[in-house]
Structures are given as structure tokens and as C-alpha cells.
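Shown here: the complex without one of its protein chains, the others still in place.
Showing subunit A:
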Amino acid sequence: SKWKEPLKEEGRKKKPNLMQIVYGASGSSDTALMNENRENSDDEESDDEDFFKPKGEQIKKLGGGWDVGYVNSEECSKFVNYGNLKNWKEKEVCESIRDRFTTGDWSTAGLRNK
């Protein structure tokens, strides 16, 4: 019915469809992401100093942790980003994952897999 439609759309906006992110929207190639990255790198070339920089280096600069889809990315299964780790020395931070440990509340932990 009509009144449901705006609601449905709202719901779609909130949750990105993981299937589409991973496999690309219905058949379109997932290389769009990579081409975008590379075009950006060309724009930044305007400085005279950077004129004779080898191409590879600029990509290195741009390529942060998440360089999925870039044709010549390095393959590495270990995914680390120590930069924005929480301060686990603090008690309150630890309490937030208390129920993931056997020292926490077993009933709430059990709910996870219901």
C-alpha cells in the first residue's frame, strides 16, 4: 500500500546493502571506486614541484588503508589500524565488552545468537 513506501525507502537508506557493496550493483563493474581514486591523483598534480613525480608514488600517498578495488594494491590479509584504538586501560572502556567475556553476564551474551 501507498503509506508504506516512504518507510521502505527510509529503511533502505539506513542500511547499506552489503551485497551491492561487495558484488557491485546488478552487474556493473566494481572498478568505479578505483577509477575515482586515480582521477583524483591527477588533479593534485597542479603543483610544479610534483610535475615529475613518478605515478606510483602519488598513488602510494593516496592509498590509505582501504584500497580495495585498486588494480595494483598489495595483497595482505592482516588488516590493522592501530591509530584509533580505544584506551583499553580505562575501566569504563573495558566494561563495554564485559559481556563478551566469561566474567560478564552469561544471559546477555546468550542473546547474541538468538
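Observations on the model:
Note that a residue touches a chain if its C-beta (ideal position, glycine included) is under 8 Å from a C-beta of that chain, and two chains touch if they have at least 3 such contacts; residues count from 1.
Please note the rule applied: contacts and distances are computed from a predicted model.
A single chain of the complex does not appear, and UniProt lists its protein name as "RNA 3'-terminal phosphate cyclase domain-containing protein", one of "Elongin-C", "Alpha-1,3-glucosyltransferase", "RNA 3'-terminal phosphate cyclase domain-containing protein" or "ATP synthase subunit 9, mitochondrial".
In the full complex, subunit A touches the omitted chain through residues 15, 18-19, 21-23, 30, 54-57, 59, 65-68, 70-80, 82, 85-89, 91, 94, 96-104, 106, 109, 112-113.
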